[in-house]
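Quick one: structure below, then a few questions.
Here the complex is missing a single protein chain, while all its other protein chains stay put.
For clarity, chains are labelled A, B and C in written order, and residue numbers in each chain start from 1.
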Amino acid sequence: MNDHDLLLRMYRTMVSIRLFEEKVQELFLAGEIPGFVHLYLGEEAIATGVCSALRVDDYITSTHRGHGHTIAKGARMDRMMAELFGRRTGYCKGKGGSMHIADFSIGMLGANGVVGGGFNIATGAGLSAKLRKTDQVAVCFFGDGASNRGTFHEAMNMASSWKLPVIFVCENNQWASTTPYRTTTSVENIVDRAVGYGMRGVMVDGNDVLAVHAAAHDAVERARHGGGPTLLEAKTYRMAGHFVGDPEKYRTRDEVNEMKARCPINRFETGAAVSMGLAAADLEAIRREVQAELAEAVAFARSSPFPDPSEALEDLFAESGVDADA
Amino acid sequence: MNDHDLLLRMYRTMVSIRLFEEKVQELFLAGEIPGFVHLYLGEEAIATGVCSALRVDDYITSTHRGHGHTIAKGARMDRMMAELFGRRTGYCKGKGGSMHIADFSIGMLGANGVVGGGFNIATGAGLSAKLRKTDQVAVCFFGDGASNRGTFHEAMNMASSWKLPVIFVCENNQWASTTPYRTTTSVENIVDRAVGYGMRGVMVDGNDVLAVHAAAHDAVERARHGGGPTLLEAKTYRMAGHFVGDPEKYRTRDEVNEMKARCPINRFETGAAVSMGLAAADLEAIRREVQAELAEAVAFARSSPFPDPSEALEDLFAESGVDADA
Amino acid sequence: MRNISFAQATLEAMQEEMRRDPTVFVVGEDIARQGGIFGQFAGLADEFGAERVIDSPISETAIVGAGLGAALTGCRPVVDMHFADFLGVAMDEVFNQIAKVRYMFGGQARVPLVLRAPDGLVRSAAAQHSQSVEAWFLHIPGLKVVIPSNPADAKGLLKSAIRDGNPVLYFENKDLYRQSGEVPEGEYFTPIGKANVCREGTDVTIVTYSVMVSKARKAADLLQAQGISAEVLDLRTISPLDRDAILASVRKTHRAVIVHEAPKIGGVGAEVAALLAEEALEHLDAPIIRLGLKHVPVPFSPPLEQFVVPQVEDIVRAVAGIVRADEGSARVLEGSVRVLEGIVR
Partner (left out) sequence: MRNISFAQATLEAMQEEMRRDPTVFVVGEDIARQGGIFGQFAGLADEFGAERVIDSPISETAIVGAGLGAALTGCRPVVDMHFADFLGVAMDEVFNQIAKVRYMFGGQARVPLVLRAPDGLVRSAAAQHSQSVEAWFLHIPGLKVVIPSNPADAKGLLKSAIRDGNPVLYFENKDLYRQSGEVPEGEYFTPIGKANVCREGTDVTIVTYSVMVSKARKAADLLQAQGISAEVLDLRTISPLDRDAILASVRKTHRAVIVHEAPKIGGVGAEVAALLAEEALEHLDAPIIRLGLKHVPVPFSPPLEQFVVPQVEDIVRAVAGIVRADEGSARVLEGSVRVLEGIVR
């Protein structure tokens, strides 16, 4: 893939995430989406930069704030939206919702309602790739807050000890729900923790999709060729509330507005896009295409049926027994 | 206390631990002690050096290998031995045994059968000292293997974020039961992990009781006066099997014998004791006194009754209700 | 008496106990700045400061384990678990440390520690934010477990829990926070270990607790209209169970239906049924019916979520089923058996 294509693809991904999230916010507030939703607004460059460095058979584990990762790994917006609506046509047949979206067909091993729940799953996917002697890699997305979970430590130590093909991507958006990360996190940079595992640590501007892509590409290539894991910290900012409906009493509007000025999409449009000579019309076309796709996704979700109550009893166990799995 | 006294006191402690452990080994193999016992042979200088820097109202949390910590914090050998024998006169009335020995009256908050179970308890004791505005400190003893538990991470981060008066003392004896620590631990020195918590890290020769004492004293004084936690790594070697009866198929006799030459007690006798002008007769006297104390301890344990079966139903709950605790 | 919300009632308990005893403190996520994600800690930080109302890192083993360390050394910590679903993260601390230290150490330790755990279904929060896990703790010696169903008990049990010298798990249902109810003026304590007959009846005992108490009461109203008199027993404490109250009620009504939101299989209802089958079998005129979550994780989609959890109609149907089945045929049988029993025993 040439640079031009890559840039346009990344732009499409960022715009898809942005528009998807804005639409989700609107639909949630309108009462069409049940449950709790956590938006990825302002952090689009990270999932985009990282996943654009992955193959479709590579794995990712995601978080409670997982729509961006899911889109970036290549999921369909219609089935995602249907899942958020709790419909039978959703990725998880309505059983998961926003916090439990997954698409195993593209290596997206699931959002996770447990903060820090993905570290070990990604590590296991890396272990599995090594055992099966494939050259797949696994990426674990996680937040600054999650870096204080014990699972972070156990996974980092294991991945490094065994040189597993795992990239740990910290999305440091400076907040763990209502808590500024420095009040509960004993280091300035999460990447400072790499030393404690003899692991390579890299820090990038998480609002610069090119920088994220470059760092991720590098880490992925190393991992793929036996060079072991990397801890990649991407600095960013959570532009929306922790969840849709969050009164956000713990921070000022000024702080938020200042950070909004660093919007990664804007920055791409006015920076890389210009210097790399992308045609404004191409970008505009992408936006329009995404908008159309999203409108269809919403229509699809709305028109899809709810599951029948009895479906609640399905999908607990795989068909099994010695024969099924022989 | 003058230097001389301190040295003699430390010598007494080291010898007490050594003789206690040798006796326990003998009694276990003779079938007098039930359960499982993990010996502190070869690591005596660490508990001794650290606890000699503590006050009686300071706290320690211990491990499965806890006899040394318990003696060093000032416990009585007779009640310890009785506990190992499962007798009613033991510290825990026979309910605990070797892995669950404790003496709250001297701030010894318990051995622990769960590796890494003490990190957070010690951190909480530090938090409590801070809240109650005392100047107590808490010491958490733990092994190299335990440093891979998630509880290590969570406790270190919390203690550092909140500047709690806690000293984390890693007894790096190079083995986690049957596993050489470098095969499962991603750093050469556990102290390298301090960086990831913005914590002070100090490494000492764990077989040099003076070095351990000096480093501990320093860390304790800092903690006592608001200077926050320290990670102190003491390098040592587990001279005995992981537990009494361990066939030790995973290491060579040569390795063990080489390390035995570094015995901390020998080293003290031929080094510090000489250069600091301790009288050989004084050391000899201490040994004899300890031997006598130990003989009494064994006699005490042997002659103590087993608890009555019905006592198994006691001690589950403190008397309570609103009145008892008002 | 005043009418206040469940959340407000728990807040009053915290305020009263924190004012009284400077060693009481609270630690958890989103407590100080946010006042708790359900508003249950609103304003506490302003009154007691950041030293005693502590926003923690996302480190459940640390907050629970440090709670234990603090309890052992002179404090009375209240640890908030955010969601009961996250108790699993700190299960070792709860199960191997907190529940055991006193006993293992031969009674040396005191553990005045409260773990607060918001549980139950709320607004399609899905599989990892909707659970009720109290049954695990019934099976762990060394813990007390309380689970209020209304604002008055919420306050009284929380105060008793904080004053207790032992570890108490305090389960508070998320759907109850906004519900209001009468709460006495002045200080009072709800005793741990005592169930409450919150509706008297003669034909059947509905044994239940937490959010299911109100469903059971609604069911009892509907049953009344059908001529069936249901007693509703609110357990309030899960461990230790109030065996006497359970046995007394069922010996009176001769029938039991047990209802909880946690999975039916292996739940608290199993223990209650087993207790009855062991101690009151000869008083039973009908099978013991249990209602609980169907045996799946909680699904997200609203129609699925409602389907897996017991509803008022399910309770009505279950009760009517065993009372009716009895009515014609079995009443006869029952009478005859009693006579026979009199003769042979």
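Note that a contact is a pair of C-beta atoms (placed from the backbone, for glycine too) under 8 Å apart; a residue touches a chain by one contact, two chains touch by 3 or more.
Please read these numbers as outputs of a predicted model, since none were measured by experiment.
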Touching the absent chain when the full complex is considered, from C:125, C:276, C:309 or C:323: C:276
Touching the absent chain when the full complex is considered, from A:33, A:77 or A:155: A:155
In chain B, positions touching the absent partner: 34-36, 86-87, 92, 94-97, 99-100, 112-116, 145-146, 148-150, 176-179, 183-185, 249-250, 306-313, 316
Contact footprint on chain C, counting only the chain that is left out: 85-89, 91-92, 94-96, 99-100, 103-104, 126-128, 133, 135-136, 138-142, 239, 241, 262-263, 265-271, 273-274, 276-279, 281-282, 284, 286-290, 295-297, 299, 329-330, 332-333, 336-337, 340-341, 344-345
In chain A, positions touching the absent partner: 59, 61, 90-96, 100, 102-105, 109-110, 112-114, 117, 119-129, 131-132, 136, 138, 150-151, 154-155, 157-158, 161, 314-322, 324-326
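Convention: only the chains that are shown with their structure count from here on.
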Most remote chain, CA-based centroid, reference being chain A: B
Centre distance in Å when chain A and chain C are each reduced to the mean of their C-alpha atoms: 37
Centre-to-centre distance between chain B and chain A (centres being mean Cα positions), rounded to whole Å: 45
Centre-to-centre distance between chain C and chain B (centres being mean Cα positions), rounded to whole Å: 41
Residues of chain A whose C-beta touches two or more other chains: 148-150, 183-185
Per-residue overlap in chain C, given as positions that touch at least 2 other chains: 56-57, 59-61
